[in-house]
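Here is subunit A:
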Amino acid sequence: MNLTACLLLSAALFSIGAYGLVTRRNMIAALMSLELMVNAALINFIAFARFGGTHAGQGDAQAGSLFALFAVAVTAAEMALALAIVVAVHRQRRHLDIRELDGLHG
Partner candidate 1 sequence: MQASCLLTLTWVMPLLSALALLAFPARSVAGVKRIALLANGINLALIAWLSAVFALHPPAAAPGSAETVLAFAADYAWFPAWHIRYHVGVDAISLAMMLLAAVVVFCATMASWNIQERNKEFFILLQVLAAGVFGSFIAFDLFAFFVFNELTLIPTYLLIGIFGSGRKEFAAMKLNLMLMGGSALILLGILGLYFESGIRSFDIIELSRIPFDKGFQLWAFPALFLGFAILGNMFPFHIWSPDGHASAPTAVSMFLAGVHMKLGSYGCLRIAMYLLPEGCRAWMDVFMALAAAGVVWGAVVAAKQKDLKYLNAYSSVSHCGLVFLGLAFLNTVGLRGAVMQMLAHGFITALVFCLIGMIYARTHTRLIPQMSGLTARMPFLAVSLVIAGFAALGLPGLAGFAAELNVFLGGFSAGSPLAVICSTLAVLSIVVTAVYVLRATNGILNGPGQTGADPAALTDAGWLEKIPVLILLACILAMGLMPGRLAALLDTALLPILNNLNR
Partner candidate 2 sequence: MGDTRLAAFAWEPMHCAAYGILLLPLLSFLINGLWLGRKSARASAWTATVLMGATAALSIIVASGYRDHILTAPHLFPARAALAFEHTWLDFSLGSGAVLSARLGFYLDPISVMMVLVISFISFLVNLYSIGYMKDDAGAGRFFPLLSFFSFTMLGLVVSSNLAQTFFFWELVGAASYLLIGFWYAKPSAVAASKKAFILTRLADAFFLMGLLAVGVNAGSFDFAHLNGPEAAAALNHSVGAGLVTFNLLSLGTLGIYMGAWGKSAMFPFHVWLPDAMEGPTPVSSLIHSATMVVAGVYLTARLYPLFSAAEYTLRVVECTGAFTAVFAAAIACAQTDLKRILAFSTLSQLGLMMSALGTGGGGEPGAAYTASMFHIFTHAFFKCLLFLSAGAVIHAIHSNDIREAGAGGLRKAMPRTYWATLIAVAAIAGIWPLSGFFSKEAILHAALANGRYGALAAGLCTGALTAFYMARYFFLIFHGSAVGSRAPHDSRATHAQEAHPVREGALMTLPILILAVPSALIGILGKGFFTGTVRLWGAEGGASAGVSESALPMRHASSGSWLPAVATVLALSGAGIAWYWYAFRKNGAAFPDRRAPAWYRILAEKFYIDEIYLFLAKRVASKWIAAPAEWTERNIVNGAFDWMTGAVKRLAFLQSIAQSGQVQAYIAVALLGIYLLFRFTGPGY
């Protein structure tokens, strides 16, 4: 287990998330994909905190974990908000298809 492996995992997760976000029509699925992307970034934080930077003394285990925790908390709040929106949208439109939700059309 080294930094490269972690980064590869993170990159894979991010790519899957990005693909899902762009292609899934269901809003909840898209949100889950989004969550994947956020978690890919979190893995990066943890990985760099664990293995340090390329130069000595750059890696700061505490700061890295703290950021990750902080981001988890923020993401949780964000998800709550997003799910609330999803519920509201569902109540109004009776469906969750993102492609139908084109209110921003110019």
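FYI, a contact is a pair of C-beta atoms (placed from the backbone, for glycine too) under 8 Å apart; a residue touches a chain by one contact, two chains touch by 3 or more; residues count from 1.
Per the selection procedure, all candidates are chains of the complex that A comes from, given by their letters.
Here the structure is a predicted model, which means the values were calculated and not measured.
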Inset, instruction - Would you mind flagging which of 1 or 2 touches subunit A in the complex? - result: 2
Legend entry - subunit A residues within the candidate 2 interface of the complex: 18, 21-23, 30, 98-99, 101-106
